[in-house]
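Only one structure is covered here, and it is reproduced in the block below.
We show some of the complex, not the whole, and keep each chain where it was.
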Amino acid sequence: MTLNRPISNLRSVSTLAVAAVVALGVAGFTPQATSEEMKMVEPAKILKQTGVYGLYNTYKVQPSYYMNSMADRSKAASQVLEVISKHAKSVYVQAYLTRGFEKKSDFLLRMHAYEPAAAQAFLIDFSATIIGRNSKITLSLIGVTKGLNHTTKAKSPDLLAALKSTPYSAAVPKYAFMIPIKKNAKWWNLSEDEKLKKMEEHTLPTLPFLVNVKRKLYHSTGLDDTDFITYFETADLVAFNDLNIELHSVSEMLDNTRYGRPIVMGTIMSVEDVVKALSK
Amino acid sequence: MTLNRPISNLRSVSTLAVAAVVALGVAGFTPQATSEEMKMVEPAKILKQTGVYGLYNTYKVQPSYYMNSMADRSKAASQVLEVISKHAKSVYVQAYLTRGFEKKSDFLLRMHAYEPAAAQAFLIDFSATIIGRNSKITLSLIGVTKGLNHTTKAKSPDLLAALKSTPYSAAVPKYAFMIPIKKNAKWWNLSEDEKLKKMEEHTLPTLPFLVNVKRKLYHSTGLDDTDFITYFETADLVAFNDLNIELHSVSEMLDNTRYGRPIVMGTIMSVEDVVKALSK
(Lines give C-alpha, C1' and ligand atoms only; values in the text may rest on other atoms or scores of the structure.)
Protein backbone atom coordinates (compact mmCIF):
# COMPACT_ATOMS: atom_id res chain seq x y z
CA MET A 1 0.00 0.00 0.00
CA THR A 2 1.44 3.34 -0.97
CA LEU A 3 0.35 6.65 0.46
CA ASN A 4 1.89 8.96 -2.04
CA ARG A 5 -0.57 9.27 -4.94
CA PRO A 6 -0.16 12.98 -5.66
CA ILE A 7 -3.04 15.44 -5.44
CA SER A 8 -2.62 16.56 -9.02
CA ASN A 9 -3.32 13.06 -10.26
CA LEU A 10 -6.36 12.77 -7.99
CA ARG A 11 -7.73 15.97 -9.41
CA SER A 12 -7.25 14.91 -12.99
CA VAL A 13 -9.38 11.85 -12.33
CA SER A 14 -12.19 13.83 -10.83
CA THR A 15 -12.08 16.45 -13.50
CA LEU A 16 -12.37 13.83 -16.18
CA ALA A 17 -15.44 12.50 -14.44
CA VAL A 18 -16.80 15.92 -15.09
CA ALA A 19 -16.20 15.75 -18.77
CA ALA A 20 -17.75 12.36 -19.15
CA VAL A 21 -21.34 13.32 -18.60
CA VAL A 22 -22.53 15.72 -21.22
CA ALA A 23 -20.07 17.78 -23.13
CA LEU A 24 -21.38 21.13 -22.02
CA GLY A 25 -19.43 24.31 -21.47
CA VAL A 26 -16.50 22.90 -23.33
CA ALA A 27 -12.78 23.22 -22.72
CA GLY A 28 -10.41 26.11 -23.12
CA PHE A 29 -12.60 29.16 -23.20
CA THR A 30 -13.79 28.93 -19.60
CA PRO A 31 -10.90 30.25 -17.52
CA GLN A 32 -11.23 30.58 -13.77
CA ALA A 33 -12.11 34.06 -12.53
CA THR A 34 -9.31 36.22 -11.14
CA SER A 35 -9.73 37.59 -7.63
CA GLU A 36 -10.17 41.00 -9.26
CA GLU A 37 -13.14 39.81 -11.34
CA MET A 38 -14.70 38.17 -8.32
CA LYS A 39 -15.25 41.56 -6.73
CA MET A 40 -17.95 42.32 -9.26
CA VAL A 41 -20.23 39.87 -11.05
CA GLU A 42 -20.54 40.44 -14.80
CA PRO A 43 -23.19 38.23 -16.42
CA ALA A 44 -21.35 37.75 -19.69
CA LYS A 45 -18.22 36.61 -17.87
CA ILE A 46 -19.57 34.61 -14.97
CA LEU A 47 -21.64 32.42 -17.28
CA LYS A 48 -18.47 31.28 -19.01
CA GLN A 49 -16.00 30.85 -16.18
CA THR A 50 -15.03 27.83 -14.12
CA GLY A 51 -15.13 27.84 -10.32
CA VAL A 52 -18.54 29.51 -10.46
CA TYR A 53 -21.44 28.29 -8.32
CA GLY A 54 -24.82 27.79 -9.94
CA LEU A 55 -27.94 27.57 -7.74
CA TYR A 56 -31.25 26.37 -9.14
CA ASN A 57 -34.17 26.98 -6.78
CA THR A 58 -37.84 26.46 -7.61
CA TYR A 59 -40.69 28.11 -5.72
CA LYS A 60 -44.41 27.58 -5.41
CA VAL A 61 -46.50 30.67 -4.78
CA GLN A 62 -48.79 29.99 -1.82
CA PRO A 63 -52.53 30.82 -1.72
CA SER A 64 -51.73 33.46 0.91
CA TYR A 65 -50.09 35.58 -1.78
CA TYR A 66 -53.45 36.18 -3.43
CA MET A 67 -54.96 37.43 -0.21
CA ASN A 68 -52.83 40.48 -0.69
CA SER A 69 -54.60 43.16 -2.69
CA MET A 70 -53.98 43.50 -6.40
CA ALA A 71 -52.39 46.85 -5.60
CA ASP A 72 -49.90 45.23 -3.25
CA ARG A 73 -49.19 42.45 -5.70
CA SER A 74 -48.51 44.96 -8.44
CA LYS A 75 -45.55 46.20 -6.40
CA ALA A 76 -44.06 42.73 -6.03
CA ALA A 77 -41.98 42.84 -9.21
CA SER A 78 -40.26 46.13 -8.45
CA GLN A 79 -39.55 44.92 -4.92
CA VAL A 80 -37.81 41.82 -6.27
CA LEU A 81 -35.86 43.93 -8.77
CA GLU A 82 -34.65 46.13 -5.93
CA VAL A 83 -33.33 43.14 -4.04
CA ILE A 84 -31.63 41.83 -7.17
CA SER A 85 -30.10 45.22 -7.75
CA LYS A 86 -28.83 45.37 -4.17
CA HIS A 87 -26.95 42.09 -4.67
CA ALA A 88 -26.00 42.63 -8.31
CA LYS A 89 -22.32 42.93 -7.52
CA SER A 90 -22.13 39.43 -6.10
CA VAL A 91 -24.98 37.45 -7.68
CA TYR A 92 -26.40 37.21 -11.17
CA VAL A 93 -30.10 36.26 -11.00
CA GLN A 94 -32.36 34.92 -13.74
CA ALA A 95 -35.98 33.77 -13.58
CA TYR A 96 -38.22 31.36 -15.48
CA LEU A 97 -41.97 30.83 -15.44
CA THR A 98 -42.83 27.19 -14.64
CA ARG A 99 -46.51 27.55 -13.66
CA GLY A 100 -48.60 25.13 -15.65
CA PHE A 101 -45.58 23.05 -16.67
CA GLU A 102 -44.67 21.82 -13.19
CA LYS A 103 -46.78 20.52 -10.33
CA LYS A 104 -44.30 21.55 -7.66
CA SER A 105 -43.37 25.04 -8.75
CA ASP A 106 -44.50 28.30 -10.30
CA PHE A 107 -41.09 29.79 -11.00
CA LEU A 108 -37.41 28.94 -11.09
CA LEU A 109 -34.60 31.18 -9.88
CA ARG A 110 -31.17 30.59 -11.37
CA MET A 111 -28.26 32.24 -9.64
CA HIS A 112 -24.55 32.45 -10.41
CA ALA A 113 -22.00 33.61 -7.85
CA TYR A 114 -18.34 33.19 -6.96
CA GLU A 115 -19.40 32.39 -3.40
CA PRO A 116 -22.55 30.44 -2.43
CA ALA A 117 -22.94 32.61 0.67
CA ALA A 118 -23.48 35.59 -1.62
CA ALA A 119 -26.39 33.84 -3.30
CA GLN A 120 -27.70 32.86 0.12
CA ALA A 121 -27.59 36.49 1.25
CA PHE A 122 -29.66 37.42 -1.81
CA LEU A 123 -32.14 34.64 -1.09
CA ILE A 124 -32.53 35.73 2.53
CA ASP A 125 -33.53 39.17 1.25
CA PHE A 126 -35.71 37.70 -1.50
CA SER A 127 -37.62 35.67 1.06
CA ALA A 128 -38.49 38.91 2.83
CA THR A 129 -40.20 40.38 -0.26
CA ILE A 130 -43.95 40.05 -0.59
CA ILE A 131 -43.75 37.27 -3.18
CA GLY A 132 -40.81 35.59 -1.50
CA ARG A 133 -42.58 35.58 1.84
CA ASN A 134 -45.60 33.96 0.22
CA SER A 135 -43.67 31.37 -1.77
CA LYS A 136 -42.44 27.99 -0.68
CA ILE A 137 -39.09 26.67 -1.87
CA THR A 138 -39.64 23.29 -3.52
CA LEU A 139 -36.23 22.47 -4.93
CA SER A 140 -32.72 23.71 -4.32
CA LEU A 141 -29.71 22.39 -6.20
CA ILE A 142 -26.18 23.72 -6.21
CA GLY A 143 -23.25 22.90 -8.47
CA VAL A 144 -19.94 24.31 -9.58
CA THR A 145 -18.49 24.81 -13.08
CA LYS A 146 -15.19 23.07 -13.88
CA GLY A 147 -12.89 22.75 -16.89
CA LEU A 148 -11.82 19.67 -18.80
CA ASN A 149 -8.49 18.10 -17.91
CA HIS A 150 -5.43 17.66 -20.14
CA THR A 151 -6.08 13.98 -20.77
CA THR A 152 -9.41 14.74 -22.37
CA LYS A 153 -7.98 17.55 -24.42
CA ALA A 154 -5.15 15.34 -25.61
CA LYS A 155 -7.12 12.20 -26.35
CA SER A 156 -10.26 13.57 -27.97
CA PRO A 157 -9.06 16.48 -30.12
CA ASP A 158 -11.56 15.77 -32.92
CA LEU A 159 -14.52 15.70 -30.59
CA LEU A 160 -13.46 18.90 -28.85
CA ALA A 161 -12.89 20.60 -32.16
CA ALA A 162 -16.37 19.62 -33.28
CA LEU A 163 -17.86 20.92 -30.04
CA LYS A 164 -16.09 24.24 -30.47
CA SER A 165 -16.72 24.70 -34.16
CA THR A 166 -20.52 24.45 -34.13
CA PRO A 167 -22.26 27.54 -32.78
CA TYR A 168 -25.92 27.80 -31.81
CA SER A 169 -27.68 29.21 -34.88
CA ALA A 170 -31.40 28.65 -34.33
CA ALA A 171 -34.13 31.01 -33.14
CA VAL A 172 -33.79 32.78 -29.78
CA PRO A 173 -34.40 30.15 -27.08
CA LYS A 174 -37.88 30.30 -25.57
CA TYR A 175 -37.67 27.47 -23.03
CA ALA A 176 -35.13 26.33 -20.44
CA PHE A 177 -34.74 22.90 -18.86
CA MET A 178 -32.89 21.88 -15.70
CA ILE A 179 -32.12 18.15 -15.50
CA PRO A 180 -30.18 16.67 -12.54
CA ILE A 181 -28.12 13.57 -13.40
CA LYS A 182 -26.67 11.02 -11.00
CA LYS A 183 -24.33 8.12 -11.82
CA ASN A 184 -24.12 4.77 -10.07
CA ALA A 185 -21.05 3.51 -8.20
CA LYS A 186 -20.09 1.28 -11.13
CA TRP A 187 -19.67 4.34 -13.35
CA TRP A 188 -17.64 6.20 -10.75
CA ASN A 189 -15.36 3.19 -10.48
CA LEU A 190 -14.51 3.19 -14.20
CA SER A 191 -10.92 3.96 -15.19
CA GLU A 192 -10.01 7.28 -16.80
CA ASP A 193 -9.86 5.70 -20.24
CA GLU A 194 -13.22 4.00 -19.80
CA LYS A 195 -14.80 7.28 -18.76
CA LEU A 196 -13.26 9.01 -21.74
CA LYS A 197 -14.81 6.42 -24.05
CA LYS A 198 -18.19 6.95 -22.42
CA MET A 199 -17.81 10.67 -22.94
CA GLU A 200 -17.02 10.22 -26.59
CA GLU A 201 -19.90 7.79 -26.99
CA HIS A 202 -22.49 10.13 -25.52
CA THR A 203 -21.10 13.32 -27.02
CA LEU A 204 -21.05 12.13 -30.59
CA PRO A 205 -24.80 11.82 -31.12
CA THR A 206 -25.37 15.21 -29.45
CA LEU A 207 -23.25 17.12 -31.95
CA PRO A 208 -26.08 17.66 -34.45
CA PHE A 209 -28.01 19.48 -31.72
CA LEU A 210 -25.34 22.09 -31.02
CA VAL A 211 -27.08 24.30 -33.57
CA ASN A 212 -30.44 24.35 -31.80
CA VAL A 213 -29.93 23.50 -28.12
CA LYS A 214 -27.66 25.46 -25.76
CA ARG A 215 -26.13 23.59 -22.83
CA LYS A 216 -24.32 24.14 -19.54
CA LEU A 217 -22.96 21.73 -16.93
CA TYR A 218 -22.41 21.94 -13.16
CA HIS A 219 -20.74 19.47 -10.79
CA SER A 220 -22.56 18.65 -7.57
CA THR A 221 -21.15 15.43 -6.08
CA GLY A 222 -21.07 15.94 -2.31
CA LEU A 223 -22.49 19.45 -2.59
CA ASP A 224 -26.00 18.13 -3.20
CA ASP A 225 -28.02 14.96 -3.84
CA THR A 226 -27.08 14.84 -7.52
CA ASP A 227 -23.81 14.41 -9.40
CA PHE A 228 -24.48 16.87 -12.18
CA ILE A 229 -26.90 19.64 -13.01
CA THR A 230 -27.48 20.02 -16.74
CA TYR A 231 -29.11 23.15 -18.08
CA PHE A 232 -30.52 23.65 -21.57
CA GLU A 233 -32.09 26.45 -23.60
CA THR A 234 -33.94 25.94 -26.85
CA ALA A 235 -36.66 27.19 -29.14
CA ASP A 236 -37.12 23.75 -30.73
CA LEU A 237 -38.74 21.29 -28.32
CA VAL A 238 -38.88 18.45 -30.85
CA ALA A 239 -35.12 18.78 -31.31
CA PHE A 240 -34.74 18.82 -27.55
CA ASN A 241 -36.84 15.65 -27.27
CA ASP A 242 -34.64 14.07 -29.97
CA LEU A 243 -31.45 15.12 -28.18
CA ASN A 244 -32.68 13.48 -24.99
CA ILE A 245 -33.59 10.32 -26.89
CA GLU A 246 -30.00 10.21 -28.16
CA LEU A 247 -28.70 10.58 -24.62
CA HIS A 248 -31.00 7.74 -23.52
CA SER A 249 -29.79 5.49 -26.32
CA VAL A 250 -26.11 5.26 -25.38
CA SER A 251 -24.59 2.72 -23.00
CA GLU A 252 -23.84 5.41 -20.42
CA MET A 253 -27.56 5.69 -19.72
CA LEU A 254 -27.33 2.24 -18.12
CA ASP A 255 -25.31 3.84 -15.32
CA ASN A 256 -27.59 6.81 -14.68
CA THR A 257 -29.56 6.36 -11.46
CA ARG A 258 -31.16 9.78 -11.82
CA TYR A 259 -32.09 11.64 -14.96
CA GLY A 260 -34.44 14.38 -13.97
CA ARG A 261 -36.93 13.77 -11.14
CA PRO A 262 -37.64 16.51 -11.61
CA ILE A 263 -37.01 17.73 -15.11
CA VAL A 264 -37.87 21.41 -14.64
CA MET A 265 -39.25 23.17 -17.72
CA GLY A 266 -39.65 26.94 -17.69
CA THR A 267 -40.36 29.73 -20.10
CA ILE A 268 -37.48 32.17 -20.41
CA MET A 269 -38.68 35.59 -19.26
CA SER A 270 -37.34 38.59 -17.42
CA VAL A 271 -37.63 38.50 -13.63
CA GLU A 272 -40.16 41.31 -13.88
CA ASP A 273 -42.39 39.45 -16.31
CA VAL A 274 -42.26 36.27 -14.24
CA VAL A 275 -43.38 38.06 -11.11
CA LYS A 276 -46.08 39.95 -13.01
CA ALA A 277 -47.46 36.78 -14.58
CA LEU A 278 -47.76 35.23 -11.13
CA SER A 279 -49.32 38.34 -9.63
CA LYS A 280 -52.46 38.40 -11.81
CA MET B 1 -14.17 7.31 -34.00
CA THR B 2 -16.16 9.02 -36.70
CA LEU B 3 -18.04 12.25 -36.23
CA ASN B 4 -20.18 12.18 -39.33
CA ARG B 5 -23.32 10.19 -38.44
CA PRO B 6 -25.90 12.33 -40.25
CA ILE B 7 -28.77 14.03 -38.45
CA SER B 8 -31.39 12.36 -40.60
CA ASN B 9 -30.24 8.97 -39.41
CA LEU B 10 -30.26 10.13 -35.81
CA ARG B 11 -33.81 11.32 -36.18
CA SER B 12 -35.02 8.09 -37.72
CA VAL B 13 -33.77 6.21 -34.69
CA SER B 14 -35.53 8.45 -32.27
CA THR B 15 -38.74 8.46 -34.26
CA LEU B 16 -38.79 4.68 -34.31
CA ALA B 17 -38.42 4.68 -30.56
CA VAL B 18 -41.67 6.54 -30.66
CA ALA B 19 -43.43 3.90 -32.64
CA ALA B 20 -42.27 1.09 -30.46
CA VAL B 21 -44.37 1.86 -27.40
CA VAL B 22 -48.01 1.59 -28.17
CA ALA B 23 -49.23 1.89 -31.70
CA LEU B 24 -51.39 4.91 -31.11
CA GLY B 25 -52.10 7.75 -33.50
CA VAL B 26 -50.84 5.69 -36.37
CA ALA B 27 -48.84 6.64 -39.42
CA GLY B 28 -49.70 8.64 -42.50
CA PHE B 29 -52.81 10.53 -41.59
CA THR B 30 -51.20 12.83 -39.01
CA PRO B 31 -49.37 15.48 -41.05
CA GLN B 32 -47.55 18.31 -39.36
CA ALA B 33 -49.49 21.56 -39.13
CA THR B 34 -48.65 24.30 -41.62
CA SER B 35 -47.72 27.69 -40.25
CA GLU B 36 -51.05 28.94 -41.58
CA GLU B 37 -53.00 26.38 -39.51
CA MET B 38 -50.99 27.20 -36.43
CA LYS B 39 -52.51 30.66 -36.31
CA MET B 40 -55.82 29.18 -35.25
CA VAL B 41 -56.43 26.00 -33.29
CA GLU B 42 -59.14 23.75 -34.73
CA PRO B 43 -59.98 20.81 -32.44
CA ALA B 44 -60.65 18.34 -35.22
CA LYS B 45 -57.31 19.08 -36.84
CA ILE B 46 -55.01 19.58 -33.89
CA LEU B 47 -55.98 16.23 -32.39
CA LYS B 48 -54.69 14.47 -35.50
CA GLN B 49 -51.52 16.39 -36.33
CA THR B 50 -47.91 15.79 -35.41
CA GLY B 51 -45.76 18.45 -33.79
CA VAL B 52 -48.60 19.23 -31.40
CA TYR B 53 -48.03 19.61 -27.67
CA GLY B 54 -50.34 17.83 -25.26
CA LEU B 55 -50.47 18.96 -21.63
CA TYR B 56 -52.17 16.83 -18.97
CA ASN B 57 -52.66 18.65 -15.67
CA THR B 58 -54.65 17.39 -12.70
CA TYR B 59 -56.03 19.62 -9.98
CA LYS B 60 -57.37 19.12 -6.47
CA VAL B 61 -60.05 21.59 -5.35
CA GLN B 62 -59.03 22.97 -1.97
CA PRO B 63 -61.37 23.29 1.05
CA SER B 64 -61.12 27.07 0.66
CA TYR B 65 -63.24 26.82 -2.50
CA TYR B 66 -66.25 25.79 -0.47
CA MET B 67 -65.93 28.80 1.78
CA ASN B 68 -67.12 30.81 -1.17
CA SER B 69 -70.89 31.14 -1.26
CA MET B 70 -72.97 28.81 -3.43
CA ALA B 71 -73.84 31.88 -5.46
CA ASP B 72 -70.18 32.62 -6.16
CA ARG B 73 -69.46 29.00 -6.94
CA SER B 74 -72.32 28.90 -9.41
CA LYS B 75 -70.45 31.48 -11.48
CA ALA B 76 -67.27 29.43 -11.57
CA ALA B 77 -68.17 27.46 -14.69
CA SER B 78 -68.94 30.46 -16.86
CA GLN B 79 -65.77 32.16 -15.65
CA VAL B 80 -63.69 29.18 -16.78
CA LEU B 81 -65.52 29.08 -20.11
CA GLU B 82 -64.67 32.74 -20.66
CA VAL B 83 -60.98 32.07 -20.11
CA ILE B 84 -61.11 29.09 -22.45
CA SER B 85 -62.87 31.23 -25.04
CA LYS B 86 -60.25 33.95 -24.71
CA HIS B 87 -57.50 31.46 -25.55
CA ALA B 88 -59.50 29.35 -28.02
CA LYS B 89 -57.37 30.47 -30.96
CA SER B 90 -54.20 28.99 -29.49
CA VAL B 91 -55.28 26.22 -27.09
CA TYR B 92 -57.88 23.48 -27.24
CA VAL B 93 -59.01 22.62 -23.70
CA GLN B 94 -60.88 19.54 -22.47
CA ALA B 95 -61.86 18.52 -18.94
CA TYR B 96 -62.55 15.28 -17.08
CA LEU B 97 -64.08 14.60 -13.68
CA THR B 98 -61.71 12.52 -11.52
CA ARG B 99 -63.23 13.13 -8.06
CA GLY B 100 -63.88 9.83 -6.34
CA PHE B 101 -61.62 7.93 -8.74
CA GLU B 102 -58.35 9.57 -7.72
CA LYS B 103 -56.89 10.48 -4.34
CA LYS B 104 -54.77 13.30 -5.69
CA SER B 105 -57.18 15.08 -7.99
CA ASP B 106 -60.74 16.21 -8.63
CA PHE B 107 -60.37 17.06 -12.30
CA LEU B 108 -58.04 16.72 -15.25
CA LEU B 109 -57.36 19.42 -17.83
CA ARG B 110 -56.14 18.25 -21.23
CA MET B 111 -54.73 20.89 -23.52
CA HIS B 112 -53.46 20.82 -27.09
CA ALA B 113 -51.43 23.66 -28.57
CA TYR B 114 -48.82 24.31 -31.23
CA GLU B 115 -46.75 26.14 -28.64
CA PRO B 116 -46.51 25.17 -24.92
CA ALA B 117 -46.30 28.85 -23.96
CA ALA B 118 -49.82 29.30 -25.35
CA ALA B 119 -51.13 26.62 -22.99
CA GLN B 120 -49.17 28.23 -20.19
CA ALA B 121 -50.78 31.59 -20.90
CA PHE B 122 -54.19 29.93 -20.65
CA LEU B 123 -53.22 28.23 -17.37
CA ILE B 124 -52.01 31.52 -15.89
CA ASP B 125 -55.47 32.96 -16.58
CA PHE B 126 -57.21 29.79 -15.40
CA SER B 127 -55.37 29.99 -12.09
CA ALA B 128 -56.87 33.44 -11.58
CA THR B 129 -60.47 32.16 -11.82
CA ILE B 130 -62.33 31.37 -8.63
CA ILE B 131 -61.97 27.60 -9.03
CA GLY B 132 -58.44 27.85 -10.38
CA ARG B 133 -57.37 30.04 -7.47
CA ASN B 134 -58.78 27.48 -5.05
CA SER B 135 -57.31 24.43 -6.75
CA LYS B 136 -53.90 22.91 -6.36
CA ILE B 137 -52.07 21.45 -9.33
CA THR B 138 -51.14 17.84 -8.51
CA LEU B 139 -49.73 16.57 -11.79
CA SER B 140 -48.41 18.21 -14.94
CA LEU B 141 -47.14 16.21 -17.89
CA ILE B 142 -46.24 17.45 -21.34
CA GLY B 143 -45.56 15.53 -24.55
CA VAL B 144 -45.43 16.05 -28.27
CA THR B 145 -47.07 14.08 -31.10
CA LYS B 146 -44.80 12.59 -33.75
CA GLY B 147 -45.20 10.45 -36.86
CA LEU B 148 -43.81 7.02 -37.64
CA ASN B 149 -40.62 6.82 -39.68
CA HIS B 150 -40.11 5.20 -43.07
CA THR B 151 -38.45 2.12 -41.65
CA THR B 152 -41.52 1.24 -39.65
CA LYS B 153 -43.80 1.91 -42.60
CA ALA B 154 -41.65 -0.23 -44.86
CA LYS B 155 -41.06 -3.16 -42.55
CA SER B 156 -44.45 -3.60 -40.90
CA PRO B 157 -46.96 -2.94 -43.68
CA ASP B 158 -49.40 -5.63 -42.48
CA LEU B 159 -49.47 -4.29 -38.95
CA LEU B 160 -49.97 -0.71 -40.10
CA ALA B 161 -52.71 -1.78 -42.47
CA ALA B 162 -54.47 -3.57 -39.62
CA LEU B 163 -54.15 -0.52 -37.40
CA LYS B 164 -55.64 1.71 -40.09
CA SER B 165 -58.40 -0.60 -41.21
CA THR B 166 -60.13 -1.12 -37.85
CA PRO B 167 -62.19 1.86 -36.74
CA TYR B 168 -63.64 2.39 -33.27
CA SER B 169 -67.20 1.08 -33.43
CA ALA B 170 -68.39 0.74 -29.83
CA ALA B 171 -70.57 3.02 -27.71
CA VAL B 172 -69.58 6.66 -27.18
CA PRO B 173 -66.62 6.63 -24.75
CA LYS B 174 -67.58 7.48 -21.18
CA TYR B 175 -64.19 7.29 -19.47
CA ALA B 176 -60.68 8.52 -20.25
CA PHE B 177 -57.36 7.25 -18.91
CA MET B 178 -53.95 8.90 -18.92
CA ILE B 179 -51.05 6.48 -18.37
CA PRO B 180 -47.41 7.68 -18.38
CA ILE B 181 -44.89 5.06 -19.58
CA LYS B 182 -41.13 5.07 -19.07
CA LYS B 183 -38.56 2.66 -20.56
CA ASN B 184 -35.30 1.54 -18.99
CA ALA B 185 -31.87 2.22 -20.51
CA LYS B 186 -31.67 -1.33 -21.88
CA TRP B 187 -34.71 -0.68 -24.07
CA TRP B 188 -33.37 2.64 -25.29
CA ASN B 189 -30.14 0.90 -26.25
CA LEU B 190 -31.88 -1.63 -28.49
CA SER B 191 -31.16 -1.47 -32.22
CA GLU B 192 -33.78 -0.19 -34.67
CA ASP B 193 -34.69 -3.69 -35.73
CA GLU B 194 -35.03 -4.90 -32.15
CA LYS B 195 -37.30 -1.98 -31.34
CA LEU B 196 -39.38 -2.71 -34.43
CA LYS B 197 -39.87 -6.30 -33.24
CA LYS B 198 -40.92 -5.07 -29.82
CA MET B 199 -43.43 -2.77 -31.47
CA GLU B 200 -44.88 -5.59 -33.52
CA GLU B 201 -44.99 -7.84 -30.46
CA HIS B 202 -46.91 -5.36 -28.34
CA THR B 203 -49.15 -4.04 -31.11
CA LEU B 204 -50.44 -7.40 -32.26
CA PRO B 205 -52.42 -8.31 -29.15
CA THR B 206 -53.90 -4.81 -29.00
CA LEU B 207 -55.54 -5.02 -32.44
CA PRO B 208 -58.75 -6.65 -31.17
CA PHE B 209 -59.29 -3.61 -28.95
CA LEU B 210 -59.23 -1.04 -31.75
CA VAL B 211 -63.00 -1.40 -31.95
CA ASN B 212 -63.68 -0.43 -28.35
CA VAL B 213 -60.74 1.59 -27.03
CA LYS B 214 -59.48 4.85 -28.61
CA ARG B 215 -55.80 5.70 -28.16
CA LYS B 216 -53.33 8.56 -28.54
CA LEU B 217 -49.59 8.80 -27.92
CA TYR B 218 -47.24 11.64 -26.90
CA HIS B 219 -43.45 11.72 -26.64
CA SER B 220 -41.96 13.23 -23.48
CA THR B 221 -38.32 12.13 -23.12
CA GLY B 222 -36.41 15.13 -21.80
CA LEU B 223 -39.52 17.29 -21.74
CA ASP B 224 -40.80 15.62 -18.59
CA ASP B 225 -40.16 12.75 -16.16
CA THR B 226 -41.76 10.18 -18.43
CA ASP B 227 -40.93 8.85 -21.88
CA PHE B 228 -44.47 8.58 -23.20
CA ILE B 229 -47.94 9.74 -22.28
CA THR B 230 -50.64 7.34 -23.43
CA TYR B 231 -54.24 8.46 -23.51
CA PHE B 232 -57.31 6.25 -23.89
CA GLU B 233 -61.07 6.66 -24.21
CA THR B 234 -63.57 3.86 -23.80
CA ALA B 235 -67.05 2.88 -22.77
CA ASP B 236 -66.00 -0.68 -21.99
CA LEU B 237 -63.84 -0.90 -18.87
CA VAL B 238 -63.56 -4.67 -18.94
CA ALA B 239 -62.15 -4.43 -22.47
CA PHE B 240 -59.80 -1.73 -21.25
CA ASN B 241 -58.65 -3.96 -18.38
CA ASP B 242 -58.12 -6.78 -20.89
CA LEU B 243 -56.15 -4.50 -23.23
CA ASN B 244 -53.85 -3.52 -20.37
CA ILE B 245 -53.38 -7.16 -19.41
CA GLU B 246 -52.26 -7.82 -23.00
CA LEU B 247 -49.77 -4.96 -22.77
CA HIS B 248 -48.48 -6.39 -19.49
CA SER B 249 -48.07 -9.85 -21.00
CA VAL B 250 -45.53 -9.04 -23.72
CA SER B 251 -41.75 -9.02 -23.29
CA GLU B 252 -41.60 -5.24 -23.70
CA MET B 253 -43.24 -4.89 -20.28
CA LEU B 254 -39.97 -6.19 -18.79
CA ASP B 255 -38.37 -2.91 -19.85
CA ASN B 256 -41.03 -0.55 -18.52
CA THR B 257 -39.87 1.20 -15.37
CA ARG B 258 -43.06 3.24 -15.16
CA TYR B 259 -46.54 2.25 -16.22
CA GLY B 260 -48.89 4.71 -14.61
CA ARG B 261 -48.11 6.05 -11.12
CA PRO B 262 -50.51 7.57 -11.56
CA ILE B 263 -53.01 6.03 -13.88
CA VAL B 264 -55.51 8.88 -14.04
CA MET B 265 -59.14 7.84 -14.66
CA GLY B 266 -61.72 10.49 -15.43
CA THR B 267 -65.28 10.71 -16.64
CA ILE B 268 -65.58 12.47 -19.99
CA MET B 269 -67.70 15.58 -19.50
CA SER B 270 -67.89 19.12 -20.80
CA VAL B 271 -65.77 21.69 -18.96
CA GLU B 272 -68.98 23.28 -17.74
CA ASP B 273 -70.32 20.05 -16.25
CA VAL B 274 -67.02 19.26 -14.57
CA VAL B 275 -66.90 22.64 -12.85
CA LYS B 276 -70.57 22.40 -11.87
CA ALA B 277 -70.15 18.91 -10.39
CA LEU B 278 -67.28 20.21 -8.24
CA SER B 279 -69.20 23.34 -7.21
CA LYS B 280 -72.07 21.56 -5.43
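Labels A and B are assigned to the chains in the order they are written; within every chain, residues are numbered from 1.
Just so we're on the same page, contacts are C-beta pairs under 8 Å (C-beta built on N, C-alpha and C of every residue); 3 or more make two chains touch, one makes a residue touch a chain.
Keep in mind it's a predicted model, so treat the numbers as computed, not measured.
Shown chains number 2; the total number of identical copies in the complete complex of this file is 5.
Definition applied: only the chains that are shown with their structure count from here on.
Seen as a C-alpha superposition, chain A sits on chain B after a turn of 70°, to the nearest 5. Inter-chain centre distance (chain A to chain B, centres taken as mean C-alpha positions): 29 Å.
For chain A in complex with chain B, the touching residues are 63, 66, 97, 99-103, 158-159, 162, 174-175, 177, 179, 200, 204-205, 207-208, 237-238, 240-251, 253-254, 256, 260-263, 265, 267, 277-278, 280.
Listing the residues of chain B that touch chain A in their complex gives 1, 3, 5-7, 10-11, 13-14, 17, 51, 53, 55, 57, 62, 64, 116-117, 119-120, 122-125, 127-128, 133-134, 137-140, 142, 144, 146, 183, 185-186, 188-189, 219-225, 227.
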